[in-house]
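A quick write-up on the structure given underneath.
Excluded from the complex is one protein chain; the other protein chains are retained at their positions.
Letters A and B mark the chains as written, and numbering starts fresh at 1 in each.
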Amino acid sequence: MTTVAWTRRRFAVSAFWRSFRADREGLIGLISLLVIAVIALAAPLLASATELSPTKATGPVLAAPSLEYPFGTDDSGRSVLLLVIWGSRVSLLVGLAATLISMVIGTVVGVAAGHFGGAGGFLTRFAGGTLNRLTEWFLVIPYLPLAIALMVVAIRYNLPLVLAVIIVIGITSWPSTARLVRAQTLAIEGRPYIERAKVLGAGHWHQMTRHVLPNVMPLVLANTTLTVSIAILAETTLSFLGLGSGDSISWGTIISSARNHVAMSNGQWWWFLFPGIAVVVVVRAFNMCGRALERILDPRLKERS
Amino acid sequence: MSTPSALRRTAIAAIAAAALLVPALPALADATPSAGASGGAAGRSKTSFVIGMKNEPDSLNPYVGVEAISYDLYQLMYDYLTEPSATDMSPAPALAERWETSADGKTWTYHLRHGVKWSDGQDLDADDVVYSFQRSKDGETENGQYGSYVDPIEKITKVDQYTVTMTTTEPSPSMLHLAVPIVPEHVWKNVTAAQVGTFANDSSVVGSGPFQLAEVKKGQYYRFTANKQYWNGAPKIDELVYQLFKDDDTMVQALKKGDIDFAEDLTAAQYNALKGDANITLHSAPSTFVYELAFNLGAATTENKPIGDGNAVLKDLNVRKAIDHAIDKKVLVDKVLQGHGSVATGEIPPLYPKLHWDPTDADARQFDPAKANQILDQAGYAKGADGIRVDKSGKKISLRLFGREDSEDSKSSVQYIRDWLKDIGIEVKTQIMSTEQLTDVIGKGEYDMFHWDWGVEPDPDFQLSVFTCDQRSTEEDGAISAGWSDSFLCDPAYEALYKKQKTIIDLDQRAAAVKEAQKWLYDNVVYSTLWNGHVMEAYRNDRFTGFVEQPSTGGSLAVQFGTYSYRAIQPYVAPAAAAKESKTGLMLGIAGGVVVLLIAVGAVVMVRRRGTADERE
Partner (left out) sequence: MSETTGGGAARRRPRATGLGYVLRKVLGSVLTLLFVAVFNFFLFQILPGDPAKAFAPKGRNSDPEALAALRRQYGSGLSLWEKFTRYVDRMVHLDFGVSYTQHAEVTKVIGERLWPTVLLSGTALLLAAGIGVWIGARSGWRHGSRFDRSSSSIAVTAYSMPEWWLGLILIFAFASPGGLDIFPLTGMRDSRSTLPEWLDVAWHMVLPVASLAVVYIAEYSLIMRSSILDERYSEYLTVARAKGLRDDVVLRRHALPNALLPSVTLFLMSVGFIVSGAITVETIFSWPGLGLLTSEALRGPDVPLLQGVFIVFSAGVILMNLVADLVYPLLDPRVRRS
């Protein structure tokens, strides 16, 4: 059984890859992400720690973009290009890590809510119903005030800030994944082969992991890319409000610095334009991949491309 | 397939839109904010001077509010016995016309001015003076504010309606710098001790000062009307408005657009943004503020009970010396302040030339990271494998450095300091917090280092007192209340020096004692003093003129020890100044016209396409 299953899976994956390759938007998105990932990983080679230190920076203060400093310099004389490159690390790290947390929690809760909520004895339905209620309730709480409150706590109690931001964003974004996963779980559970598995004596765990989960994963994957883009935007926003990564350089902190130094009235547009463009480029790349994945995985959409 | 009729319809629509707007243009042009202060502005019969500021007063109650801006507002509403002169901050007569001191310097007699009235018509006399001082002595909250002035006073007596005598236990030179506001007894006797802490004093305020509170809109503005019966001469303006701004860009733009007349306490970035405008005069002068990196020297209460969690290595003088050597203060002045400041050494800024102290070349500590490393090596703090030193117990030296959220300079400085200290093997973790939180944390001793500043008064006693044992936190019922000490220094040698300057009446002798005290503080690196800030201000020279600097050698124009500028300024009478406004109106008109045009064209296009849709299908 397993070899057959594996062959089926491999075939499905390569078919998937072929569809993805054919989707122009998705391909561009993916390539962009790879380039960005390379830049982020190579950042330590491109920007030495000394050039990022305000005490060691040697550039002219607040200089407009030039050949030597393509993105201009900031108030300490640091190259904004280097700051943007370095900032990609925090933004991407937080985005990906927070999404991981959100996905794990969301998938677990969603599958459980869907599986237990559908059928079975009273207790299981109650458990599923409660999980569903919980999801709905958390969905209602607007994410930014909650994130702000949690970050204020983290700052006050001196918790490591980057970790705090990751956890906070993860906690505030799991409900939408959970809801999506739950709906998908319910749809899957209606299919005949699940019934057969149950009749054959498959327990809850087996059903959830062997049948529901693999079928839910593609949707979760599509949702992941969209969640990453939301997480990156959230991190940038929190950093901009002064609640983010504290000491570390991230795109949000660069823009916040620019604003606090009256860059607007001083006409220092490069200071807040380029970090923002970086955010848009990265988030857009994730969105493009997400949209491509949705197109490939949604059977209705497939008919009409 | 364009038809002539369609094009014609579009053209007609566009012309109609433009025609509608033309009559509106002059109206819009007039509607923009015009130079309000110059004579003849529409509907403005009184002169209003608007100051933009970023910090909000924490309270208008003179016994409660501690923000610098709060003290500025007390000066508007209330008077004092003496005031620092505009030329050199020496004591000048205010409510006290003249005074006498006994030979032993312990008895002071003040002769009050006749004919000063409170804003409700009652006379200001010795009863009010005695009441104000007595209250500051007796009340706990009140004493917390003015204790340094009134504690040396033993007895306050009314001699006659316009004479007050005060006796002190020791000779006290501060008796001519008593910045205790004189409040009306007939009003404040109804504010009990239990109420005073929460009494807002923000309406129906009775005062004798040059301006009276008219309106408070918290978070927005504070409006004062001029007291035309002021004993020192009526202010030449009718109204003084302090307008609050939430961010720097807004304030800069407001000054440029004329929404405010004066912008105070600018940052270097704001200052730069205001350059190049002929209507705006920029002013950068030495201030009374000295900025420091403060250390936790071993936080403990006045009963010597240790509190907080300061890192013990900071108790070692060598460590503090090394830290001071590792900071390049010149770079801070050049980069963070962009030149608007000077490197500091002593606690009293050069603005007070008689009291300012500078170390000799031999004693001065220069920026010298090599020397810092040497000091730490010799003191036994070896560097670990990661370059960070370990203390005597083998633990990595990691210090917390707190910066303030409301100050860009503070936020930038802590980053610089962090990186410099890393070079000498000390790990620093920075954290930015609000001033409320920082005050709280300091009071509890839960800090290692922080970056803050003091505004030094003309009488140095208060500033020197913050380093005394008595100013440390106190504990009652398990709750800790902060004093003024933010170093928790408690050293008998310093106590002696402090007491010495406190009782010398002769100015020159006292100056020598004050300098001794500063030297002690410097040699023992109680603070790592960083820089003396400049006060940067800007105002509309096409609106107001007549600002008075304090001191005359170069100082602030607005927020001063006294109300000189506010009373002296008058509207600047200019020739026709309306040239600028119509530009905004014109732009309004153009923008509106473009929008209407687009809508008109869009509508026509849609109608046309609808008509041809049938044929296209």
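In this text, a residue touches a chain if its C-beta (ideal position, glycine included) is under 8 Å from a C-beta of that chain, and two chains touch if they have at least 3 such contacts.
Everything quoted here is computed from the prediction, not taken from an experiment.
The shown chains contacted by the absent chain are A, B, with contact judged over the whole complex.
Note that of A:97, A:264 or A:296, the residue touching the chain absent from this view is A:264. Residue B:64 is the one among B:64, B:166 or B:375 that touches the chain not shown. Set against the missing chain, the residues B:474, B:524 or B:545 yield one that touches it, B:474. Among B:106, B:256, B:283 or B:356, the one in contact with the hidden chain is B:256.
Only one of A:148, A:213 or A:297 touches the absent chain when the whole complex is considered: A:148. Only one of the listed residues, B:47, B:119 or B:145, touches the absent chain: B:145. One chain is missing from the display, and on chain B it is touched by residues 30-33, 36, 42-43, 58-59, 63-66, 140-141, 144-145, 194, 197-198, 200, 218-219, 221, 243, 245-247, 249-250, 253-254, 256, 258-259, 405-406, 434, 436-437, 439-440, 443, 474, 476-477, 479, 481-484, 584, 587-588, 591, 610, 613-614, 617. Seen from chain A, the chain kept out of the figure touches residues 115, 118-120, 136-137, 139-146, 148-150, 152-153, 156-157, 186-187, 189-190, 194-195, 198, 229, 233, 236-237, 240-243, 255, 259, 264-265, 267, 269, 272-273, 276, 279-280, 283-284, 287-288, 291, 300-301, 303-304.
As a working rule, only the chains that are shown with their structure count from here on.
By the touch criterion given at the top, residues 247-249, 252-253, 267, 269-270, 272-273, 328, 331, 335, 338, 405, 408, 411-412, 415-416, 418-420, 429-433, 437 of chain B touch chain A in their complex.
Partner chain B is touched in their complex by these residues of chain A: 53-56, 61, 75-77, 155-156, 158, 242, 246-247, 259-266.
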